[in-house]
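Remarks on the structure that follows.
One chain of protein is taken out of this complex; the other chains stay put.
Entry: subunit A
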């Protein structure tokens, strides 16, 4: 029999199995077919960073509604899109950030500024103001009193206090909340008077913010205008420890994945993370803001956090990396008084002095929307290439976010050189100038210190580590 061998042409090998599928690609496994691996990957890395910069457009939208500066914001636990905000004029708005509309709006929730908002549970919202009241609201479309979205809302409950409140935070699980005025008070939702007062004996100053720990929910922390950070525990009912710092803190936030870590936004332009087990020194200092940091919030992953400052920038930091954060700014955004991460760690909100809440992407170049699996693979490949080639000079030059802060301590006088290099990322001129000024001042300080040391007896004055300078005293 004559056998006939036919050149076979199987469509299944090179056509998609189903209509929607990607076309199958074949690949030659022979390494000789793929030479110059290093050079090719480097080029790809370079392209990847360039693309990152090209597609870095973080701003998504601005939510309007407030007449005055947005003082405080809170996200509803367990949701992605519900965020409440309170402003200086006493207006309170609950936003749906995905639809960009107001779920609830109360124009005169408090007389004077609303200093704190937080969600009690599902649909109830607590606000506190300088009018010495804490109010409980129903945020549903139609509340218990039958008031619809257009009606004037009445609070479900009012908890009167003795002095102006500065901050409020709700316990994660129990119907308990804490307020900060000149003392820390713990309230039960069902009782009109505080169930306990917590204060450090010698503290007489105002307490500016308070936060419950998220995982260890009975632990409580506050910061005060007397430059202190105080730790409380509602189980022992005591103020347990206090540290006094060089400058006062403006905001604090507990890490959601590292329960011992707390982040403080300080007046001295820095942010500090502390491990509450050892408060003597901060575990990390985050330096890049050029004015006081007004607010901070951890990403739900605990590996990033956002901060907003008096310098009209929002910065997104990587945990453990003390420099070179991502900088967000717009022309019209004024001082950022409140910042927030959404609970899927994808977006960042910033409330500023101009009365707007802005929505930003947490990763500036991220593509929004549904991703094809091949596209995702490509993105992941690009990311890892960038990571791998970050040591390359060219790649690094393009990708580095804030050159100024990175090399601030290295370059001293060569200002022109610096400015030419710092063009990799645009920063508003005032911020840039303030940065320059700050650098100059710090440099002068350093030089002076150095000279002083030079002229004292040898070994008399040793340079202290930056971390050791932060905490002045730890009190128990």
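Please note the rule applied: a residue touches a chain if its C-beta (ideal position, glycine included) is under 8 Å from a C-beta of that chain, and two chains touch if they have at least 3 such contacts; residues count from 1.
Note that contacts and distances are computed from a predicted model.
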Of the listed "5'-nucleotidase, cytosolic IA", "Phospholipid-transporting ATPase", "Large ribosomal subunit protein bL21m" or "U3 small nucleolar RNA-associated protein 14", the name UniProt assigns to the chain that isn't shown is "U3 small nucleolar RNA-associated protein 14"
Only one of A:383, A:450 or A:466 touches the unshown chain, namely A:383
Out of A:79, A:157 or A:225, only one touches the absent chain, namely A:79
Missing-chain contact, candidates A:27, A:331 or A:429, resolves to A:27
Sole touch to the unshown chain from A:44, A:140 or A:335: residue A:44
Missing-chain contacts on subunit A, rising order, are 27, 31, 34, 37-42, 44, 77-80, 172, 201, 214-216, 219, 231, 233, 236, 238-241, 256-260, 276-277, 300-303, 343-346, 377, 380-381, 383-385, 388, 391-394, 476
